[in-house]
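Mind having a look at this structure? Questions to follow.
One protein chain is absent from this view; the other protein chains keep their places.
Chain naming follows the written order as A and B, and within any one chain the residues start at number 1.
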Amino acid sequence: MKKIAIDPITRLEGHGKILLYLDETGKLRDAVLQVPELRGFEAFCRGRRAEEMPQITERICGVCPEAHHLASAKALDAAFQAEVPKPARLQRELFYNAYIFSDHLLHLVFLGGPDLFLWDAEKEERNLLGILRRFPELGRKVVEVRAQAQKILEIIGGKAIHPVFALPGGVAKPLTEEAPETIAAAGKAMVELGKTMIRVFHEEILPRPEFQALLLSEEAWLPTHYMGLVDENLAPNFYDGRVRVVSASGEEIFVLPSAEALQRIAEHWEPWTYVKFPYLVDLGWRGFEAGPDSGIYRVGPLARLNVAERMATPLAQEEYERFLDFFGEKPVHAAFAYHWARLIEMVQAAETVAALGADPELTGIEVRGKLGKPGEGVGVIEAARGTLFHHYVLSPEGLVEKVNLIVATTHNAPGIGLSVKQMAKAVLEKGEPDEILLNRVEMAFRAYDPCLACATHFLPGEMPVAVEVYDAHGKLVRRLGR
Amino acid sequence: MSEFEPRIVAFLCRWCASAGADLAGTSRLQYPPNAIPIRVNCSGRVEPQWVVEALKAGADGVLIGGCHPGDCHYVMGNYKTRRRIYLLRKVLGEMGIEPERVRLEWISATEGARFVQVMTEFVAELKKLGPLHGNGGSR
Partner (left out) sequence: MRAKLAVYWTGGCGGCDVSFLELGPGLLDVLSHVEIVFWPALVDAKRRDLERLPPRSIDFTLVNGVIRTAENKEMVEILREKSRFLGAYGACAHLGGIPALANAVNGVAEVVFGPGFQPAPPPGGDQEDAPPNLLPEALPVEEVVSVDFVVPGCPPPAPLIARFFAAALAGEIGPGQIFAEEKALCEECPRKREERRITRVVRPHEVLADPEKCLLDQGMVCLGPVTRGGCEAACPKAGMPCTGCLGPTPKAGDPAMAMLSALASLVRAGEEGENAFPEENRILDGLVDPIGTLYKYAFAKYARPLKKLAMHREVVRA
């Protein structure tokens, strides 16, 4: 038996390797994407101060710290039974949309995007530097506008990477009077860039027959269920909403508030990787198989567009319609459609930043709601890569007793594994693969923009163990777990 | 196997505790010889970091001896030390190290007998707690 290892897989967040096992005839027997890392946040978050959680859990991932920061703050809002006053909510929501924009842009240009723009290039060229060479004008613009979006994160969050502003019941401080001006200018530039990128996509990428073939290819087609947050009009909302799940054939399975939705997810694990595999409790775990009877579902940009009925902003809506026209059916099951969906969402986020930036209450001074007694709370948010749950139980002193997180890439782990396998099979059918073909296998996971650092730390439901720490006199000093 | 003899580092204020220890010596009072005394100008000069360094370097316990409340030569030094040691013991406890291994005592220059009593008690307590170092010190 032969083995091909792609180690490490590149242009993603976190560590991973792909192992392909071939039979004597060179056909694929099995393919796995392995996550060889584990930092164990759920173990060491216990005992920490509750208000520190937005800052601690964001260190799970430096690409989407904003998502953890706010999912954590929302779990704390719930755990302290706090209402977030409007100015604080506006700060959070605006900040959050700026993040979605910035993160999607990062992926489109730095991580996965080179596969789209330069997918047939040699590996030395297939990266950000290649993009800057091939599209110098656009590349420069992207770097500029991303800096503006990051500036919003810094103005509101205190720091762009690993922000510090969210607290239970609100945010640390009111915005300055000068902030809205900077935000408005950035919002405008973001919308413009979004339009430009859509144009480039329709002029330079979509018309290429190889790209369309890839988009519609069988090996990238994966019928699963989908999960995402929607607002009351069933449009995607990144910051808040209800969790909607639709089936592979497009029917609603449920639409529920975060805490109840969490009850409908369970996880399967395997000893060969540090990531777990979630599935819908309603359908159960049936192994690594897609389809209407499987419990496997996906999250992220494509999933959000599949669970939604419309986009929340006009330009995004226009592009959404073109997207649906192209595929002619919904849900769209094509893995590479994730990239297109990302572009549409980026535009919605930019338009939302522009709109919220103009709200006069943004600089309001009422930024902290009244806190009740610390208890239990669930917070949910749409990270760039998909639905993110934080669930805490706090002690009466406001220390963390129990942590349970389900992270975007974890939801997607089964789907990513399946896409990688399908792609590897197709690639190997063409004979001994070269480097460019092997990159095809990586393209399959990159479409999901996976964040493997995020993916490895969480378990739902009850803690499997309780740790009791005794001092030398046999007195219980700490009790962790259930 | 010989009985475990705890090693103690004692930071003693020169105006009081250190003089108390000397008095105990010149009065030929008997007390356990487990301590390495370090004389300081005031208990207020003792940094928590020194205490921790002593523990890391092989001590099983650390004694800080200062003037009685109201008697500190520098007026407030011993109050500051009291608060520091209070917090330090809390940190050690959270880390899983018995806070009793760090002890703060007020001993005046005339209290030779009290010094002896403190040392005797501390040694007994540390014997009960057992060695902090499995192998007699980490470096």
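Keep in mind that, in the parts below, a residue touches a chain if its C-beta (ideal position, glycine included) is under 8 Å from a C-beta of that chain, and two chains touch if they have at least 3 such contacts.
Small disclaimer: the values here were computed from a predicted structure and weren't measured.
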item	value
Which displayed chains the hidden chain touches across the whole complex	A, B
Option from A:Leu216, A:Ala266, A:Leu399 or A:Leu437 whose C-beta touches the chain left out	A:Leu399
Residues of subunit B in contact with the chain not shown	47-49, 52, 55-56, 69-70, 76, 79-80, 82-84, 86-88, 90-92, 94-98, 132-134, 138
Interface residues of subunit A (partner: the chain not displayed)	1, 3, 5-15, 19, 21, 29-30, 32, 34-44, 46-52, 55-56, 59-63, 65, 76, 80, 106, 110-111, 123-124, 126-129, 132, 140, 143-144, 146-147, 150, 157-162, 164-165, 167-169, 172-173, 269-274, 367-368, 371, 397-399, 439, 451, 453, 457, 459, 463-472, 480-481
